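What follows is a structure written as C-alpha cells; I'll ask about it next.
With one protein chain held back, the other chains of the complex are shown just where they sit.
Chains: A and B, in written order; residue numbering restarts at 1 for each.
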Amino acid sequence: MLTSQFLLLGAVLFCIGVYGVIARKNAVLVLMSIELILNSVNINLLAFALRNGSADGHTFALYIIAVAAAEVGVGLAMVLLIYRNRRSIGLDELSEMRG
Amino acid sequence: MFAASETLSPLSGGWFLDNAWIAPVVPTIGFFLIIFFGKKLPKKGSEIGVLSLIGSLVLASGAAWQWIQRVNSASEEQFVSPVIRTWTWWQAGGAEFTIGQHIDGLTVVVLFVVAFISTLVQIYSLEYLRGDRRYTHFFAALTLFSAGMLAMVIAEDMILFLLGWEIMGLCSFMLIGHWWEDGANSRAALKAFFTVRTGDVGLLVGIAILFFAANEWTTTNLGLSGFSIRGLSAWALSGEPNSTVILLAAVALFIACIGKSGQFPLHTWLPDAMAGPTPVSSLLHSSTMVVAGVFLVARLYPVFYTGLDILGPSSNIIMIIAAITIVIAAALAFVQTDIKRVLAYSTVSQLGYMMLGLGAGAWLPAVFHIFTHAFFKACLFLCAGSISHSASHHSFDMKKDMGGLRKYMPVTFASWVVSTLALCGVFPFSGFFSKDEIIDNVGGNGYTFFMVVGLFGAFLTAAYMTRATYLTFFGAPRGAAAGEHAGHDEHAHEAHDRHGDHDSHSSHDEHAHSGPHESGLLITAPIAILAVLAIGSGLFNATPFGESWEHLKKWAEPRAVVVGEDHAGGPGESLVVMFPTTEEGHSKSPCGSETPESGVCYAPALNHAKFKWSKALLSLAIVFAGIAVSWLLSAAFYGRRDPRLVGLTQRNGLARAGYRLLANKYYLDDLYERGIVSNVAGPISRAAYWFNQKVLDGILHGVASVARRVAIVVYRDIDQRIVDGTVNASADVTKSAGVTVQPIQSGRVGHYGALLFATAAVAALVFVILNT
Partner (left out) sequence: MLAAEVLIAQNIGFGVIALLMVVAALRVVTTNNVVHAALWLVTVLAGAAAQYVLLAAEFVAVTQVLVYIGAVMVLFLFGTMLTRARIGAERDLNNSYWRLGIPVAALLFAAMSIAVLSSYGDERLPSDARVVPIADISDQIFGPYLLPFWALSFVLLAAIIGAIVLARKE
C-alpha cells in the first residue's frame, strides 16, 4: 500500500469536511463536518505511524478521539442552549456579534 | 590829541562784576523755594520773593558801583572792556556752547532798573494782592520773571538771551492770566503770548542767520562762537558781513522787537494785557519786559547799525515803524475810559520813542529813556493800582468810578502829577532829559520829518495824559469814588470777586463805607520812591547842564574805539589805536564807517547833538500847548458838559467816523483775528480735517477692507473648502472604507468559518507552491 493513498484519503475527507463547515447552516451538521475533519486527521496520523513503525501516532489518534468526544459534548450543549433561546439553530441567525 | 599804540591802565574789576551772574540765579532759587514751600510759610512765599529780589538789587547795585569804578579807572578814550565770564556746557562737533555773563555799562543800567523796580513791585504786591486766591503762585511767577529778565540782561551769548526772553514771555502769560477764571483775562493772556510768539520767529531766524554768517569770523579772529554778543558786535563792524545777510538778520531781530516791545503792527496785545493785576502791568508791561526789545537793539546795536545802515542817507525800517507807533498809540489813548489802557497806549508810544532814537542813531538818549521811563511809568501804573485799591472799588473806569480824587489821595495824586510831567517831558523832570534828547538827536542826525513826528507825539502825549489826569483827579467824584456802595455794578463786582478770599471782602466793605482814601504804606511808599526818581533820575545824564552831568554817557555808552586784535577779548589790557576825539558830535573813529585795520570795533561811533536851549524851549512850548488845549477841552467836555462838545460824535459824521476808527483800534484786531487768523487757520484746519478723514482714514479703511477680504478668502476658500474639505474627505474615506469592510464582521459564525477556511486554503496553496 502506498503511503500516499491513505494520505490522499485523509485529504479528501478533510476537504469534504471543510466544505461541510462552510456550506452547512445547521449547527449540528457543522459539528458533524468537524468530526469528518478530525477523522481525516486520525487516518493521517495512523498512516504515518505505520510508516515510521512507532506507536506515537496511535497515541495521538487516541487523544484526538478523546478530545473530539469532549468537544462534541460541549458543542452540543451550546447548540442546545442556543435552541432554547432562539428556537432555532440556524447559524446565520446568530449575528449579535455583528460589527 | 593823538596817542598811538599806548598800553593803557589796567581796568579795575571787583567781586560784584565777576559774580553778577548770581543776580538772576537768586530769584530762580527763590522761585523754586516759593513753588515748593511757599504755601507753608507765614507770608505765603511773598517773603522769599521780596528777599530774593532785594538780593538781586544788592548784586546789581554792587555791580553798577564797581562798573563805575572800572570806567573811572580807564583813561580817556580807552575801550572799557566788559567783564565777560563763560562756562562751556556742551561741546559738539567742534562747536562749543557756552553760557556766561557780559557786564558792561548798558548791562548794569538795565540790571539796576529791573532789580529795583522788581523789588518795589514785590513790596507793592504784598498789600495789593492780599487775600488773593493764588497769592503764592503770583509771587512765584513774578520772581521767575525777574530771574528771566536778569538772565537776559547779563547774557553773554544769544542762547542765554533767548532763554531769558522766553522765560519772560512765559511769565507774562502766567501773570496776565492770573485771574483766568474770567474768560477775558485768559483770552488776553493768549493774545499776548501768541502775538509776541509771532515776533519770536524773527528772533530765532535772526540768531540763526547771525550764527551761520559770523561763526567762522568770530572763532578765527576772536576765539568766540557765533552766538557771543561781543563776537557779533565785532563782526558786524568789521566790514566782513555780506550786506544782504546782515540786513536780513537785523530785520528778523527787529521783528522780534516789534512783537515784544509792542510796535506797530504787533502792538495789539499790550492794551489787552492790562487784564492782569496792576503790579504786573507796572513791572512787565511798562518798565521791564516790553523794554526787552529795545534792549536787544541796543545790545546788538552794531548789527542793526551795519545791517540797516543807521545814520545812512535814508530812513530805515526801525524809524518808520517807531514813528507810526508813536502817533497811532497816542491817538488811541484819547478814546480810552480805562485808566490802565491809557497808560498802556502811552507805554506803546514811549517805546516807539526809544525805537525811534535807536533807529536814528541816538543810542544814548534811547537807553537813557529806558532808564527814566521805567521809573515814571511804573509809578503811574502803581498810582492807578492804588486808586483802584482804595478809591474806585477795584474799578479802573475813569468815567464811571473816578473823579475828584486829589482831595482823598494826596500822595497818589502828587506822585501821579510828578510822573505825568516827567512823561510829558517838562523841565526839570526826568522825561525832559531823555525824551527831548531823543527828539533832539533825531533832528540833529538829519531826520527832520521824524523829529517833527516826535514833537507831534509829545503834543499828543501831553494832551491825553492831561485828559486822564482831569478825569481821574479833578471834577466831581463819580461812582465808587463818590462812595456809592451801590456801585456793585458788574465791573466792580467782578473785579471784586477777582480777589476771591472772603476775608478781604469784609475788609473792603469797611473801605467802601469809608469812601475813597489814601492807600496803605506798602502801596504808597513804592509810589513815592518812584516819584522821587521820576524827578531825579533825569539828572543822571543831564546834557543841558554840561558834560560833567552826562554820567550815563560816560559810564554806559560803549566807546567806539578800535581794539587791538591780539589783545581782543582780554580784560583790562588792550592795545588801542587812537583817533581824533569827538568834537561837536562828529567822531572820526573808523568804527561804523570804515573797516578797522589791525583791530576790531565793538561799537559804532555815534553823533551827539549839542544841547541848545532854543530847541528845548520849542519842545517845552509844544508840551505846554498840549496840556493847555487838553485841559480846556476836558474841562469843557467832562466838567461843564459844554453843549457844543457833548454829542459831537452823534451830530458830526466825520467826528463819529474818527471816533469809531479809534474805538475799534483801527480795526487791526478785527484784521488779525478775523482776517488773518480765521482765514488762515480756518482753511488749514479744514484741510487738515479733510486729510484726516479722507486720506488717513481712507488708508485705514482701505487696509481694513483688504484685510477683511483676505480674511473672507482665507476663511471661505482655504479654511472651509481646502482644509476642512481635506479633513472631511479623509474622514469620509475612512468611513467608507469601514463601511465597505463592515460586512465582514457579520457576527455569523458561518461567515467567519468560511473566511477562515478560504484564507487557509489559499495560504496552503501558496506555501505548497513555494516549497516544491
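Basically, a contact is a pair of C-beta atoms (placed from the backbone, for glycine too) under 8 Å apart; a residue touches a chain by one contact, two chains touch by 3 or more.
Keep in mind it's a predicted model, so treat the numbers as computed, not measured.
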Among listed residues B:L163, B:L668 or B:A754, the absent chain is touched only by B:A754
Touching residues of chain B against the unshown chain: what are they?
750-751, 754, 757-758, 760-762, 764-765, 767-769, 772
Residues from chain A at the interface with the omitted partner, ascending:
1-9, 11-29, 31-33, 35-36, 39, 42-43, 46-47, 49-51, 53, 55-63, 65-74, 76-81, 83, 89-92
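Here is the rule we use: only the chains that are shown with their structure count from here on.
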Tell me, which parts of chain A touch chain B in their complex?
18, 21-22, 25, 30, 91-92, 94-99
Please name which positions on chain B make contact with chain A in the complex.
742, 744-750, 753-754, 757-758, 761
